[in-house]
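For this view, one protein chain was removed and the others were kept in their places.
This part shows subunit A:
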Amino acid sequence: MKLSKLTTIIAASLLTLGLATPVMAASWDSTATVSFTDPSSVTTPLDPNDAATELTGSGTTNQSGSLTIDYASKLDFGQRTTSNTQEQTFNAKTDTVQIDGIAGSVKRSNFVQVTDKRGGGLGWQLAAKQSLPFKNGEEHQMTGTKILFNDRAVLGTESGQEPTMVGGNVTVLADDANVKLLNAPTGKGTGTTIHRFGGEVTGTEQEETTGVQLVVPAGAARAGTYNGTLTWTLEDTPDETV
């Protein structure tokens, strides 16, 4: 092989490697800062088993303001052997969290936490959709997958104020269409709400939960690392009474 040809190949492969990593435009706009917000308005995630104890976990969002998503589990279906002949269902991993007053790490069901501090119960809605399908880098896309949210439960810090769960077990297709999970009509949804998927997980042993499952059709996946995107939408929009 000629040397020049070899250099071209090396250069091209280096360039490909570089392009495969995400790029962010780094233009810094230094004008117009308005006001300083109180950072203490971030609501700490709470234990999805009792909503009374604070916890630390990887799903913390650090959102602050008067209506926020404080926590959303980073769903992980683990390393799996997929099948070409059979549809398969994979459980999500439980969350590994640290809880005040308990030594070390413990396992908990996957959950989402919403806080409404606007006062007066103005109402809100939580929806989820799979906005990007599971992809193996840029190469391969899984078709026809479903994410199931099962045995859903709602816990609130203000008793009697909990929002209503919409539907029973919920299926989210990879079709970029919102599925409504929680509806807090006027007068409800104040304080902190935990939306738990699956039963109460305790202790340190349980690695998986049937609370969130991924259904992969036969032959849909190849070997490799797949990542999809769930978009959680917190809405302040007209409710069912309009």
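Here is the rule we go by: contacts are C-beta pairs under 8 Å (C-beta built on N, C-alpha and C of every residue); 3 or more make two chains touch, one makes a residue touch a chain; residues count from 1.
Note that in this section contacts and distances are computed from a predicted model.
Name of the non-displayed chain as stated in its UniProt record, restricted to "3-isopropylmalate dehydratase large subunit", "Branched-chain amino acid transport", "cytochrome-c oxidase" or "C-terminal membrane anchored cell surface protein": "C-terminal membrane anchored cell surface protein". In the complete assembly, the contact with the undisplayed chain comes from A:Ser66, out of A:Thr53, A:Ser66 or A:Thr96.
For the chain missing from the display, the contacting residue among A:Glu87, A:Asp100 or A:Glu200 is A:Glu87, taking the whole complex into account. Taking the whole complex into account, subunit A touches the unshown chain at residues 3-4, 7, 10-11, 14-15, 17-19, 21-24, 26, 28-30, 32-37, 39, 41-42, 59, 61-69, 72, 74-80, 87, 90, 118, 120, 122-123, 127, 131-132, 134, 143-144, 147, 166, 173-180, 186, 214, 217-221, 225-238, 240-242.
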